[in-house]
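Shown here: the complex without one of its protein chains, the others still in place.
Think of it as A, B and C in the order they're written, each chain with its own count starting at 1.
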Amino acid sequence: MGMVGGGSDAFIGAIHRLAANMDGQIELACGCFSINPEISVSSGKSYFLPDDRIYRNFEEMFEKEAMLPKDKRIDFVTIVTPNHVHFKPAMMALENNFHVVVDKPMTYTLDEAKKLKAKVSETGLVLALTHTYSGYPIIKEARDLVKKGILGKIRRIYTEYPQGWLSAKEEDKGNPQAEWRTDPKRSGIAGCMGDIGTHAFHLTEYVTGLKATRLCADLNIFVPGRKLDDDGAVFLAFDNGAKGVLMATQIGAGEENAIKIRIYGEKGGMEWSQADANTLWLKWPDRPAEMLRTGGGYLSAVSKHNTRTPAGHPEGYLEAFANIYNNFSLTVRARMEGKEPKPEWLDFPGIDDGVRGLQFIETVVKAGYSDEQKWVDIS
Amino acid sequence: MGMVGGGSDAFIGAIHRLAANMDGQIELACGCFSINPEISVSSGKSYFLPDDRIYRNFEEMFEKEAMLPKDKRIDFVTIVTPNHVHFKPAMMALENNFHVVVDKPMTYTLDEAKKLKAKVSETGLVLALTHTYSGYPIIKEARDLVKKGILGKIRRIYTEYPQGWLSAKEEDKGNPQAEWRTDPKRSGIAGCMGDIGTHAFHLTEYVTGLKATRLCADLNIFVPGRKLDDDGAVFLAFDNGAKGVLMATQIGAGEENAIKIRIYGEKGGMEWSQADANTLWLKWPDRPAEMLRTGGGYLSAVSKHNTRTPAGHPEGYLEAFANIYNNFSLTVRARMEGKEPKPEWLDFPGIDDGVRGLQFIETVVKAGYSDEQKWVDIS
Amino acid sequence: MGMVGGGSDAFIGAIHRLAANMDGQIELACGCFSINPEISVSSGKSYFLPDDRIYRNFEEMFEKEAMLPKDKRIDFVTIVTPNHVHFKPAMMALENNFHVVVDKPMTYTLDEAKKLKAKVSETGLVLALTHTYSGYPIIKEARDLVKKGILGKIRRIYTEYPQGWLSAKEEDKGNPQAEWRTDPKRSGIAGCMGDIGTHAFHLTEYVTGLKATRLCADLNIFVPGRKLDDDGAVFLAFDNGAKGVLMATQIGAGEENAIKIRIYGEKGGMEWSQADANTLWLKWPDRPAEMLRTGGGYLSAVSKHNTRTPAGHPEGYLEAFANIYNNFSLTVRARMEGKEPKPEWLDFPGIDDGVRGLQFIETVVKAGYSDEQKWVDIS
Partner (left out) sequence: MGMVGGGSDAFIGAIHRLAANMDGQIELACGCFSINPEISVSSGKSYFLPDDRIYRNFEEMFEKEAMLPKDKRIDFVTIVTPNHVHFKPAMMALENNFHVVVDKPMTYTLDEAKKLKAKVSETGLVLALTHTYSGYPIIKEARDLVKKGILGKIRRIYTEYPQGWLSAKEEDKGNPQAEWRTDPKRSGIAGCMGDIGTHAFHLTEYVTGLKATRLCADLNIFVPGRKLDDDGAVFLAFDNGAKGVLMATQIGAGEENAIKIRIYGEKGGMEWSQADANTLWLKWPDRPAEMLRTGGGYLSAVSKHNTRTPAGHPEGYLEAFANIYNNFSLTVRARMEGKEPKPEWLDFPGIDDGVRGLQFIETVVKAGYSDEQKWVDIS
């Protein structure tokens, strides 16, 4: 694995390394960790990399790595830069025959996302997108149960992601996470909706297997002087006639990362919340609610494949993250060995989810400030 | 207390009697309990009423009661009939100088509500509306804390009321509660939004002290053949610039009566859920969340006035309901004795809340099926 | 109903009146509410009693009431005085042919309890003991399910009742509740174990249907200068071979009334906690845990008989309390009418539970301070 971004001063890069390390299948072999070359070098050293695998920029990295012998060069690259620096390294990686892991949202614009999709199709390479929440083992169970029809036809979905960390103007206080996320030049046209709305949107489509076709949105900028939405609510209409509400906010003072989904079908309901990440609720009109737990012997094979410990030992965010890396690496290895990946290995967010995310962003921003058009098609 | 409706076959009438009995301050003295005279008589007898105080209809009841000597006749009447039979008995009660308790929504139409308001103003009589949820002691604490400004300026509100009991077509299975609530002739122009959306709307305005000025709505009829909305979601805009999402559904399969409210201000957040009715959460950006509990020594006087047991002995729905009756009866007694009621006695939903409820219903129905107009003024 | 104790300055008397009022089947008709005659009279007046039914002491009350015509005199008396004044009024009530409700523990000594039992047997009158917690509807479901064998043979029981209100020396701060409960002259030989240990012990035997035969105890007085135990832990051995741990404390700083029971059998486990009083957990080795909820359509008839509202409207402590009164009054009425009470009406704590409570108290005190004898028989 090579890394673009993720210097020792960055948040999400460390998460990626923890997740990639966990299963002992992936080794950080090179990287350019910062636009500041000093930080890049010191970071690389602290990750135990030899000097000649610490690069000054990603262009150099791809060039030099591509020339290394096959058993020495990296198999894939992980891109953990701000949104505006996703497309170029991803495209260059694909052009140089490297597989790609990229943080969400996949690109800065929908147009870039479509170009990346074309390149992935053309090359046959694998791209993984780190929508972490669909990596939780019990979320995979949820998806499996919906697919099996235990809830009947889905009617009503509530997805929410309240955060509170941008309640005050953190971007003026030297918080680099807040800075780039609230800056249209680096974040894109959406703030809250791009950063966490896309997570909620992905989780919704992932678990239900439905596609949202239209939306009606109310986006807000609550903190004075901020340039991008820090809050929003969305009505969703799905291809099967179901309706959804998606709520995301970064000014929910006192909230952590409380992503949650509730799904109601003709036969029953389902609930999951990251605050209790190893529990899946099934609710029934005429019998007691059931509490399914990560690691339970009664769970499906796909859920077990994504579980590392027996029931009752909490699996956390890093394990969910590591599931994306693990399935991606199993898939890449199979492809490299000319084998067909098992279906459960292919279960990680990818290029199509990336395009969906940008479609959501562009539609929700279009709809969210309009006082005129109520429903806008997602496309 | 006299009663209109509430025969031994009805649901909400029994709740009203339990709530009215609880504090030993109110006595059921007469009633017409059903349009079926046999049920009315047998019901009255089972409530230990003498034959001459069991009436055939409310017209007779008001006429005869009004002629009884002051120390024998009732002071107020409770109306627990379906929505289309709220206005006439309420109006006639006021005309005969009786105070009124009426179930929500207050009337069948906004026009009726306004007429009732005019009559209440004219007579100076007291009308209580049984929006139970604002009767919980910890909800009174919540309102008090918001008023004191501990959350700062309110920005974002989520109110939800998911139920599942109408997931199937119960109105065809002989369930009388389902029958009238899904029947436009008895329920009015709204189904779910009238039945429980109004509760959520009232709770929102009660706790925050804000007024919603505009809304954008998506109403749905999910169960085939049903004539009124059984689900809906609403964006709300408030007079101080805050935004809200109000979600109410009766097809949330497996849900009970999970009304919940979350409020976020500039300084902190707040959460309450009926499933944990004695707990109020305060959430802070920079210090641990706090869990306030009914009966806690640190609570305000208004909360304690509405609490019957020490902390840790759960107060339930009936106690919340009884708080409306208790405060109403304290107010009525004070008025009858020519005294000024204490401020905490006046803290029960009344005529203005009734008008608000009908304004909400008429606006949300107007907005909820429209694909054109996004935001509609509430007035 | 007549009342001994329960003046307007007392805590538990008010609870008894609320519970007795609730269902509209019981009327407070007379009482002697305090050893202070002024408080007794003012209390009686505030309860709307006529002057001639407010008595100076219980001896006078029983004498005079016994001479009233049958349709005017009370049917039963409620005794809500401190423990040392339970036996005499209870005995005198029985001697005067009145049924009895008495607060727990039933008497000051085991000897008194046995005498009361002999008198109840002799007279055929009904005595109810207000161990509130077995009045919760879902606790009745729990008992029913254990009886049906869904857990298999019971092996392990944990019952706990942590409170924190006596963490400091409240008895020196003018708190009358604390004063008499920590005073051996009024409370008896046990403090915490008599006050709340008996509740935990009753709940354990009630739900499991087992009898504890031996115990090993560790009683403590943590607050300096206190004369009775304010904390204790007990191992229990049951007649079927099961083992229990019973923990009760009043110095659990910050705890409210967190009574909780967990039962494990060969086939599954069960859990209930007053903090979530309407929920019963069933836990299974090989399938998801189930959450049963008060009012659920799938519950047994006995549970429904003790439920007043539909699922999702929380029933609280007062409703549990009222269930004792309601079942007691249904039983008394049946007996007075020469009818056989229905089995579910007889489901309230009575004279045998009262004797058990005193057996527990005397045994746990004997065992609790001994460093020598480990296990002591309960008899």
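In the analysis below, a contact is a pair of C-beta atoms (placed from the backbone, for glycine too) under 8 Å apart; a residue touches a chain by one contact, two chains touch by 3 or more.
Remember, predicted model here, so these are calculated numbers, not experimental data.
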Of C:265, C:296, C:312 or C:349, the one touching the omitted chain in the full complex: C:265
Touch with the omitted chain, as defined above, among A:271, A:319 or A:347: A:319
Touching residue (missing chain; options A:150, A:311 or A:346): A:311
Where the missing chain touches subunit C, by residue: 151, 155-156, 158, 160, 162, 164-165, 167-168, 216, 218, 220, 222, 231, 233, 235, 243, 245, 247, 249, 251-255, 262, 264-269, 282-285, 289, 370-375
Interface with the unshown chain - residue positions in subunit B: 282, 286-293, 296-298
Those residues of subunit A which, in the complete complex, touch the missing chain: 11, 14-15, 17-18, 21-24, 28, 47-48, 163, 255-258, 274-277, 293, 295, 308-319
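Simple rule for what comes next: only the chains that are shown with their structure count from here on.
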Remotest chain, subunit B as reference, centres from CA atoms: A
Separation of subunit A from subunit C, taking each centre as the mean of its C-alpha atoms, in whole Å: 55
Chain centre separation (subunit B, subunit C; CA means) in Å: 34
Computed distance of Cα centres, subunit B from subunit A, in Å: 43
Per-residue overlap in subunit B, given as positions that touch at least 2 other chains: 255
